[in-house]
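Complex shown without one protein chain; remaining protein chains in place.
Then we have chain A:
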Amino acid sequence: MLSLPIREVLKHLKEGKITARDLIELCLKRSEKVKELNIFVTETGELARQQADDSSNRLKSGNEIGPLEGIPIGFKDNFCSNGIRTSCGSRMLANFIPPYHATMIEKTLNNGGVLLGKTNMDEFAMGAGSVDSASGPVRNPWKYKFKSRRHKNNQSEDSKGHVTDKEDDDWLITGGSSGGSAAAVASGVCFGAFGSDTGGSTRIPASFCGVTGLKPSYGRLSRHGLIPLVNSMDVPGIIGKTTEDVATILNCVSGLDLKDSTTLPGSYQPVNLQESIDVKKLHIGIPKEYHAPDTTEDVITTWGQIADMLDNAGAKVSQVSLPYTQYSIKVYSVLCCCEVASNMARYDGIEFGYRGTNEQSTEEMFASSRHHGFNDVVRGRIMAGNYFLLKENYERYFIQAQKIRRLISEDFQKVFKSGVNMLVTPTTINPALPYRYFMEEDNQTRCSQLDVFTQPSNLAGIPALTLPVSLSTDQLPIGIQILAPHLHDDKVLLLGNWIEQQVNFPFLNLDCLDEGV
C-alpha cells in the first residue's frame, strides 16, 4: 500500500478498501520502523489521526473536498504550521509555535490532505546534506541497515545492492536541505512531501533518495508561511514518488495568493499528464557547461543514455551553451549571504524564538541570543552578507552579482528563444555520498559542489524537475534534471512522465520492514 502512487491509493480509499484512518496508521507504523533515519523534527500523529478520521467521514459520505482526500503529506520544518512547532532545524526556533498555517499547508489541508509531520532539514535550509540540523542529520534509506530489519534485502526486487554491517556513522546522506521530506517519500512514510528549493534543496535530496522533485517556476506557489532563506529564489518544492504524484499535488496548491505579492496573477491551468507529449516535436538542449569536472562516470553515462533515448524517440537533441552558468555558484554565494544577513535580523530573541541568558543590556541580549541560537554555518553567512552589503562593498559584490544573475537568466532565455524547448542535465555530480566522507569538507564547500547543476534555475526562476532514472554501479539512484522556460512547469512534468515510463526505475520498497512484526 505504501508504495502505491497517489492515484491508486485514492482509488482504494474511494472504494472503501482502506479507510483514511487505517492508511495513516500504516504510515505512522512505517515512520516508527524507520525512526533511525531521523526524518521528522515533529511528528503530528494525533493531529493526523484526527484529520484522517474527518477525511474517512467525508469519503464515507461522498463529500470529498479535494484530490488529496486522505493522503498523508509531510512538510519541511520551515513551513509555518498553526499550533505545531516549526523549528527550521534551528535552536533559535526550537520553541517557536506559529499561530498560522503557511499557504502550502492550508491548500493541502483544504484539498483533503493529512498533515503527517514536520520534516528534518539543514538549519534555516542552509546546506546540501541535511547534516546540519539542530535535530541531528537525516539518513538516507537507500542501503541503510535498519536495526529492526529482519529481511536481508531492503531494496526493490530489481536492485542488486546489499547492505553490510556498518558502524553508526557509516550511512549515506540524503542530500539537502529538504532531506527529511525526500527520505519520508522514499521510505514510504508519506505519499508526498513539501520541501523548499533555493539552490537545489528539493532536487538534490530527491535525487539522492531516488524520488521525483519539482522546483516550480518562481511565483507559481505562494511563499507565505515559508520561512525564507533567499526570498528572490525560494520556492516551495514538491516531492513525490512519481511525476504523476507531484503533478497531483502541484495542481492543488498552485496559484495567486494575495498574501504573497510575488505570486503571479491569472488563473492556473492544471497539469494533465494524460495528455501525451509528442517527443518527435521536441528540441532538447544539452548544455555543454554542465560537464562539471568532478561529475562521476555513472552520472555522465546516465545523462548520455537519456539523451540517446530522446534522440532515438525522434526528438531533436543538440548541444547548447549557457556561458555564464559557470559563475552561478559565486553569484549565489553573494546574494544568498546578503539576504540571509537581512532575513535573519529578526531573530533577536524579543518577539519569539530563543532568548539568550545575558540580559544586561538590549545589545548583550541580541548578541547572546544570536550567538547561541544559530549554528556556525548560519552565523558565517550572516557575517559575509553584512560585509557584502556595507556601503563601500555594495557595488562590488551585491550589484555585480545582480548583474551576472541577469546574464545567467538571459542565457536561458536565449537558448529557449532559439527554439530549444527544454534542457536535460544531471541533477547532481554524484549519487548520495557516505556521511563520513561528506563531513570531510565544510558546509560551504559541499554546497558549492552539490548545487552546481541545480542552482542556475533558481537564479533564473525557471521550473526544474528531477526524476530518478537509473542506479549507479553502487546501486544508488541517479537523477536527471529537466529545465523549461518560466511557467512551463507542465512541460517538465510531461517530459519527466515520458522518461519515467521508459526507464521503469526500481523505487525503494521498505515493505520488508513490516514483515515479521
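To be clear about the criterion, a residue touches a chain if its C-beta (ideal position, glycine included) is under 8 Å from a C-beta of that chain, and two chains touch if they have at least 3 such contacts; residues count from 1.
By our rule, contacts and distances are computed from a predicted model.
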| What is the protein name, per UniProt, of the chain that does not appear here: "GTP-binding protein of the rab/ypt family", "Small ribosomal subunit protein uS9m", "Trafficking protein particle complex subunit" or "Glutamyl-tRNA(Gln) amidotransferase subunit B, mitochondrial"? | "Glutamyl-tRNA(Gln) amidotransferase subunit B, mitochondrial"
| said: Of the residues A:102, A:182, A:204 or A:238, I need the one that contacts the missing chain. | reply: A:102
| field | Residue in contact with the excluded chain [from A:366, A:453 or A:505] | value | A:366
| query | Which residue from A:318, A:342, A:448 or A:475 sits in contact with the chain not drawn here? | reply | A:342
| task | Could you tell which one of A:25, A:64, A:260 or A:511 touches the chain left off the display? | result | A:260
| said: Could you pull out which residues of chain A are in touch with the chain that's been left out? | reply: 78-80, 86, 88, 93, 96, 98-100, 102, 223-228, 230-232, 258-262, 338-339, 341-342, 344-346, 348, 350-352, 362-363, 366, 386, 389-391, 394, 398
